[in-house]
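Please read through the structure below; I'll follow up with questions.
Presenting chain A:
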Amino acid sequence: MTVDQLINWLPFGTDWPVITFLTAVIICALPVFLFIAVYALVAIYGEVKISSFMADKVGPMGQGVGFHAGKWGLLQPVADALKLILKEDIIPAAADKKLFIMAPFVVFIGAFISFAALPFGQNTIIADMNIGIFYILAVGSLSVIGIILAGWSSNNKWSLYGGMRSAAQIVSYEIPAGLSIISIIMLTETLSMQGINEFQQGTIWGILPNWIIFNNPFSFIAFFIFFISGVAECNRTPFDIPEAESELVAGAFTEYSGMRYAFFFLSEYAEMFVVSGVSATAFLGGWNSPISGFFDSPGWGVFWFMGKTLSLVFVMIWFRWTFPRLRVDQLMSICWKVFLPFSLLNIFGVGIWSLLVG
Partner candidate 1 sequence: MSDEQIKLIEKAVANALAGDMDAINDIEDRVTRSKAKAALVKAKRLAKATTPAEDPSNTDELKVGDSAPTEKSLSEKVAACLNEKFPNSLEAEDVNGHIQMKGKNWFKIAQYLRDNPDFLFDSLQCVTGYDFGEGEDLEVRYNLHSMTHNHTIEIRIKTDRNNPKVPSVEQVWRIGDWFERETFDMYGIEFEGHSNMIRILCPEDWEGWPLRKDYETQETYHGIVVPKVKDGWE
Partner candidate 2 sequence: MGVVHGDLMTLNIGPQHPSTHGVLRLKVKTDGEIISEVEPIIGYLHRCFEKHCENVTYEQVIPYTDRCDYIAAMNNNFGYAVTVEELMEIKVPERVEYIRVIVAELNRIASHLLALGAYGLDVGAFTPFLYMFRDRERILDLFETLCGARLLYNYIWVGGVSHDLPPGFIGAVYSFLDYFEPKIEEYNELLTYNKIFIERTGDVGVMPPEVAVSYGVTGPNLRGSGVKWDIRKDEPYSIYDKFDFDIPVGAGEMGTVGDCWDRYYVRMVEMKESVKITRQALKGIPAGDVHQALPKKIRPPQGSIYKRTESPRGDLAYYIVSDGSPIPYRLKMRSPAFTALSVLSEISQGWMMSDVLAILGSLDIVLGEIDR
């Protein structure tokens, strides 16, 4: 179900090409937006519950008479969403009004449009571009501009700190992420997401699924580098310095409240999904099932993709409730002194490997 199939399918397609294109895009964008909203609620509920279980707490459980948080706290995310929507969103007087209003949308757009290239299943993809993964990486760095905008426009020293820190962090972590993607592109020789998925079908030596992570040791390391750089890009612990609760209160988002804060919140979870989706597709065989014959039909592909992505999202949540936070200079030194050399080594390694073994 891709956009261009939709265009030919629309009845009045031939006489007003522009309008048909727009309607097709909107028809495709709506389910993605709904998916993100539902997924965010599930992710918030997951984070609340998992963090509580890890801390010997049970988390929100619907107790008490009258209006409460539903059985096992299921209504809690709905209550959070409602609260954020109904709350008055204040714009500080000294804030730079236009930029202040624009910032959350820029951040959300960064995460939202990269959903277009995520391969949910064999034929359930919004736009199967032949430069899929390159497009996602390019668009992913758009949210940095939003955060810097938010930090600058709230006219508050703490937000400025948060904005500058996140600029340095996200920009520098895109390099190891990009390089580790290059090392797998050398294997699959195609940038298109579906192409990468098709490359990972079948098995190696009969038992191991032919996922790139098992392909060779270098791509095994590349997976961890890419995943951890992804965690850094979503500002999640141990790299959550831009919105470090104990130092900058909420970093670049301190002055935001109500609906605008909800957008930042939503885009953080959307970004988490995108990063996990890309690492699942690139390294863990996207919609291919682990055992080659088992439930391999296109319909089931969505289940496999969602399973892998949500488990990676769980790992991110797991990180948050276990690790302390890194200092800014340590974060930079890890990126430039550890991740970069290793990802260059990976590229070299994969090259030699595919030459000898390939």
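How were these picked? Simply put, all candidates are chains of the complex that A comes from, given by their letters.
Heads up, the rule we're going with is that contacts are C-beta pairs under 8 Å (C-beta built on N, C-alpha and C of every residue); 3 or more make two chains touch, one makes a residue touch a chain; residues count from 1.
Predicted model, so just to flag it, every value in this text is computed and none were measured.
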- Note on the structure: Here the complex member from 1 or 2 that touches chain A is candidate 2
- Residue ranges of chain A in contact with candidate 2 within the complex: 51, 54-57, 157, 161, 237-238, 240-241, 244-247, 249, 320-330
